[in-house]
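Once you've had a glance at the structure underneath, I'll fire off some questions.
Only one protein chain is missing; all other protein chains are in place.
Labels for the chains are A, B, C and D, by order of writing; each one numbers its residues from 1.
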Amino acid sequence: MMVLTTRDREISGCGLAGIISRKKILIPGETIIRSISHMIERGNGLGAGYAGYGIYPQFADAYAFHVMYDDELARKETEEYIRKHFHVIHYEEIPTKKTKNIQESPLLWRYFLKPIEPPDVESFVEEDFVMKAVMDINDKIKGAYVFSSGKNMGAFKGVGEPDEIGEFYRIEEYQAYLWTAHTRFPTNTPGWWGGAHPFTLLDWAVVHNGEISSYGTNKRYLEMFGYKCTLRTDTEVVAYLIDLLVRRHKLPLRIAAYALASPFWKDIDRLPERQRRLFTAIRMVYGAALLNGPFAILVSWNGGLMGLNDRIKLRPFVAAVKDDKVYMASEESAIREVCPSPDRVWAPKAGDPVIALFEDFDGGEQFREYQV
Amino acid sequence: MLYKSLSSFPVFELERDYDKCIVCGCCVQQCTYDATYYLPYAKKVITDEHKCVGCKRCEAMCPTGAIKVRAVSNEFKHNAYWDARTIRDIYKQADQGGVILTGGGNDRRFRVYWDHLLIDACQVTNPSIDPLREPMELRTFLGRKPDALKIEYDENGEPDLKTELYPNLVAEVPVIFAPMSYGALNLNMHKAMAAAADAMGTYWNTGEGSLHRDLYKYGHCTIVQVASGRFGVSAEYLKVAAAVEIKIGQGAKPGIGGHLPGEKVDEEISKTRMIPVGSDALSPAPHHDIYSIEDLRQLIYAIKEATNYEKPVSVKIAAVHNVAAIASGIARAGADIIVLDGFRGGTGASPAIVRDYVGIPVEIAIAVVDQRLRDEGIRNWVSIIAAGGIRNSADVIKAIALGADGVYIGTAALLAVGCTLCHKCYTGKCAWGITTNDPYIANRLNPEIAAERLINLLKGWAHEMKEMLGLMGINAIESLKGNRLRLRAVGLTKEEMDILGVLPAGEGL
Amino acid sequence: MNHRIKRVYPIEENCMGCRLCEVACAIEHSEFKDPIMTFFNGKPQSFTTVEVDRNFSFSLNCRHCDEPYCVEACITGAMHKEPDGRVIVYEDICVGCYMCVVSCPWGAVNPKEGAKKAAKCDLCPDRELPACVQACPNRALVFDTTEELVFELPEEEEEPFVEG
Amino acid sequence: MAEYLIAGNSVAAVSAIQAIRERDKEGRITVISPEPYTAYCRPLITYVLAGDVEEWRLPYKRESFYQQNKVEVLYNVKLDGVDVSERTAYLSDGKKVAFDKLLLAVGGKPFIPPIEGIDGPDVYTFTTIADMKALAGRLEDIKKVVVIGAGMIGMKTAEALAKRDKEVVIVELMDRILPMVLDKEGSSFAEKALDRAGISYVLGDSVVGVGRDASGKVRRVELKSGAKIECDAVVVAVGVRPNTTPVEGSGIEVNKGIIVDDMMETNVEGVYAAGDCAESYDIILGQKRPNLVWPIAYRHGLIAGANMAGGRRRFVGGFPINSIGFFGFQVVSAGMSAVGEDEEASIEVLKFIDESKGVYRKVVIANNRLLGFCVIGDIRRAGLYTGLIWSRMDVSYFKELLVEHISLPEAIYPIDGALPAMNFSDRKNIRRFGWAVFPYSYRKLFTGYSARIEEICAFDDKGVCFYDGADDEG
Partner (left out) sequence: MEPLIIDAKGMHYRRLNQMIRDKVAEGYRHFILENVNGQRYIGAGIMEEVFIEIHGVAGNDLGVFMKRGTIIVYDNAQDGVGNTMEGTKIVVHGMAGDVCGYGMRGGKLHILRDIGYRTGIHMKTYKDMVPVIIIGGKAGDFFGEYMAGGILILLNLWDDDDRPVVGNFLATGMHGGTIYIRGEVDPYLFGKEVGVVEVTEEDKLLLRKHISEYCEDFKDHGLDVDEIMSESFTKLIPVSTRPYGKIYAY
């Protein structure tokens, strides 16, 4: 187990921050570093990460795979696999900069890929194909880990303080219209590079504060649908559940959020008949998708940003709006650091998703409902 | 009797403190086995220990605590292999040449997997939840569920459910009273279970002896059984119930049929089972219309047709070695619920040899069935009810964590109302008034008191389950379902852990 | 009939004939209040009697009638109906003529053990519930007013039991 | 405002006052009391004579009772006559009292047989405090007393005198003690008790003359058989008859007693009779007759009082109930109890006798109904027989059990305090009593828990209970 203790800290939990520009005005990486670093007390230096959307405009149509390798052998094997299944548009080592505390890291590469459609598959779903590739690499190739696989987005994460990780990955050099960030205080799982947040699948990226006590149930549920939970951490199930419910089962995003943090029976029982039927059905069918335990999560994708709290709000979560920008973070101070005078600041209700979509995003009916 | 057959070595001895005996006669009146009687001239009550079955009724009822019933101290010469019971059984069969009957559940020393599984708790990183103040939900849906929901927005922008749901049972506590037939039990016990299930928002199961007319009012919380004997199975019986269960097998006696002796078939049982008074009620081992899985499908759909597809259909099987494959077949045959009855399950009467040595533990059965159904991607199609030896709320939690949706409790329910597990159910003389049909002895079981006790039991278990959910940091039972990471094994072999799908104690994650 | 008076009613469906009500009554009304002392050193007397007939039993005790036979028959005024409805005997006035014993159609008034007095159920004034009711393990005795207690009678009378 | 006049001041008067006041809180009630006492218990005077009971405990009701019920009592006054057309009563002190409702509760009068020399001092009757005081005042001069009549009064008086260390001889015309209650067999138990107590008795003989000395003092009695018994005093206790003297010639119908209907009203509207003076329905004989016993007098008064105050209550009927104990002998009985086994073909007599324990039980059955019983010795739960008489239940299904098992708790709580000895020989077959065979009837009785058994239940010819609703309260 790689437990790297950099500084002595008292226990306080994780922190997360996210900024979205609904008009897709690019936000410099420096902003999100400042925001997350303001909550440095919430982490212990054992993990931090960022996800940015809109950072690869030149490869907007290609799946951007960020891959960590333990060694060159793993890279060789992985690249063989990739070449077999994808057209490689471009690939390179992810530019990094050694910092005072981060002297060593896994090999970090990125690939811009387009799937090679297999000839014998009847109904080819590109996303399923990519998802399977990610699962295969992570599951089967020792020492290789795809930690980002969406289009025009990328996750950057590692072991270290958020400011150091930002510096390491040279985040300030990127510009994105949606950023999420995370600082980590790992306990249950070793503080390894892959274990840092965000967790991603396709363009879904999840940062998470808390612990999913229902992990075992969620994991075995997801396994029925071909997801492999290999990362020894609970957060990955969130990304997969969102992918399953929203992308594959086509649930409206808000409904998916209600499946993850469903209302209590005593509240459901008081609803009017139609809604009661709906919520009862959600809990009946998606009971295994319920995220139980304390959590606050930010889910980002190419359509926008969603923040969600567990149903009894055991983790802090604040949201704010300023012009076209929506901020979400564990602490209000992280927002104020980068947006001193927001139009509105509020603490969302437990289990009620905060959804901010890009104005030009057309996700169809599924994303009809949003607030902010 | 001067001459005693070898089999009549007493099993129990009754110690009576004559300094305390006030000769009130309560023990004499309460003993249904005629083991205790009064000596008028000596003005003493004495006991014929050969007849004592160790039910402890006299001990419980003695107002001065003058009686203690104990297992005999002068057993046979100690022998770890030829134990006393084995010896007695051989004597008995040598005497009578029959099948040795017994009641209750398996009492042999097989490994109890429940006791090798420990429950994980939260500390700091994922906080435990206080169930006294925080909400804690046990509501459980039993029945087939669609794999996914289709939800669309209507013209008003309201989300609208487009998926047709299958009928489900909704249990507020995932603990259901196990099928125990009217005949094996008396009506008072049925009344008590029905009332308790009603009060607790859960269900009870009639067993194969049909449903007494007086209990039709409890139809909404009743699971009715259709067994090979088809006793009292009518369209009304099926329609009044909340769910219909096809009984294929029983954990206590897999592959063995039921047999209610004619002398137990009195007027009321006759009316309920719709057979003549005094006639044997035989349930053959197989349903004679089910000799293959497609026949089961035929019966399942016959019941669904007869109930207009409004009720879930459950199939109860004994846990046997290829239970996973069977369960998969049952799920694919259209059942909504599968009941897995482990070898610890109780019975009113069974050949002892079958009860003791046939079947597999329900823990194993749940694990393999849940895994198999998940592997096949059909876990949503059926709910799993675990039955057979669920003793306490921890067993319930463990069963659900292994993959069950709910549990049946039979023996525990009987214990709650006074059963002392003397295993003499088949004699019809149950001194606690539970398994007897002698109307006067049955008076001993006041349905009102029994229902209260059952309610208390369920309430206690529900509280404990909430505590345990809370300590796991979970506030809804669905997050426990199949959550095997919440269990850790102690003292199990690698193979057993693999089958159960649990990690050894001490391993993280 | 006065429905508001609490009385002890037997529920015959629940009676199993264990007769612990008798024992409890005897203990409660003995000077010792202890089962063994009562039965070995005292003069045990129960005011309730369990009637048993093979498959049928119930505990029979004083009904605290509205117009009690025993009160009518009492020549001294010792047998008395209290304003709260209880029928009790003032032992210091009683001369032990036993007119009450012979007139009670329920056999619920009896000579007191060891004294020339009448003795009967007093509904255990010192207790919240009469001892017999509390002792009944099967709630075959209830202590209640008839307002809440309604017996369900069968529509048609059953044929009287004929001993074969 | 109604004017109630009650002639007599014993138990019937008391219960009538209570019944009137239950319905009419205002009406004026006047009681004519022939004696200078509040209502007291006649049977108790023997206890006072014996010294068992202090005199102050005699009153059945005290002055406060009359005050609370706003009753005016005229003491030491008798009813002399009634003018029913004028609705006026004539009193012995010459006064006239007008009434709206009159209750004749004038009781009985001791019967004094025509015996030579019986008139004069030292011959006592024993029904009033005055009688008792007269005898008590002379006790010092008396050594030996002859008691004529072995009935209730005779026996209790004899016991009282014996307790005061007087020699007592009982003379009885019939061949047995307590001839109205016991048959010869039962009497033998009583005789044994008398023998044990050293009381002499002469049965089957009668006193034909009272011998007095010159001063008029009683010295001896002469019997029909010719025997002579030396004595200083004679107590005449051969019976009490209804007192009908006050209504003679008034137009109120009289037979042996005053005739009343089942509402206790005489042939004259507004005039009621109750207690020993009245003739009422006897459910055992099926006809009206005087029943001179305490509980019936109480019941008479209660019903008469209720009806006088405007109620509509009926007297269903009654039968004699007796309990007496003397010299350690205790007997209770009701109804037809003295009848012998072969006296009437239609009558069946069942007995249980245990000489050693002094237990004797006898029931009299006719037409499958219990008509009477007599229990000597262990009288526990004997009232159940009374209940059976009241309910007119068919006892043929369980009659053998009647004498054997009625007090089967024999017993769990024995008189002598010895260890209980239950009869478990037929444990599964314990049958205590007849109620057990009538579960439904029984339960029906139970719903009318506190009501009168004779009013809430009746049994048809087959012994099946039916509820007739009891005509009560108009």
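The criterion applied here is as follows: a residue touches a chain if its C-beta (ideal position, glycine included) is under 8 Å from a C-beta of that chain, and two chains touch if they have at least 3 such contacts.
If you're wondering where the values come from, they're calculated on a predicted model, not measured in any experiment.
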| item | value |
| --- | --- |
| Missing chain: touched chains present in the view | B |
| Identified contact with the non-displayed chain, of B:Ala306, B:Ile378 or B:Ala505 | B:Ala306 |
| Identified contact with the non-displayed chain, of B:His259, B:Arg332, B:Arg391 or B:Lys459 | B:His259 |
| Omitted-chain contact residue, chosen from B:Asp34, B:Glu236, B:Asp375 or B:Glu507 | B:Glu236 |
| Absent-chain contact - pick from B:Arg85, B:Arg111, B:Lys217 or B:His288 | B:His288 |
| Residue of B:Val23, B:Ala66 or B:Leu101 in touch with the missing chain, whole complex considered | B:Leu101 |
| Positions on subunit B contacted by the hidden chain, ascending | 92-93, 95-101, 226, 228-231, 233-236, 238-239, 259, 261-262, 270, 274-276, 278-280, 282, 284, 288-289, 298-299, 301-303, 305-309, 427 |
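We take it that only the chains that are shown with their structure count from here on.
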| item | value |
| --- | --- |
| Which two chains share the largest set of C-beta contact pairs | C-D |
| Subunit A-subunit D separation of Cα centroids, rounded to whole Å | 103 |
| Gap in Å, rounded to a whole number, between the CA centres of subunit C and subunit B | 42 |
| Subunit C residues counted as touching two or more neighbouring chains | 19, 22, 39-40, 54, 56-57 |
| Residue ranges of subunit B in contact with subunit A within the complex | 122, 124-127, 129, 134-135, 137, 139, 141, 145-153, 157-161, 163, 165, 168, 374, 377, 379-380, 401, 472-476, 478-486, 508-509 |
| Subunit C-facing residues of subunit B, complex | 19-20, 22-26, 29-30, 61, 63-64, 433, 438-441, 443-444, 446, 448-449 |
| Residue numbers on subunit C that touch subunit B, as the complex places them | 13-20, 22-24, 35-36, 38-40, 54-57, 135, 137-140 |
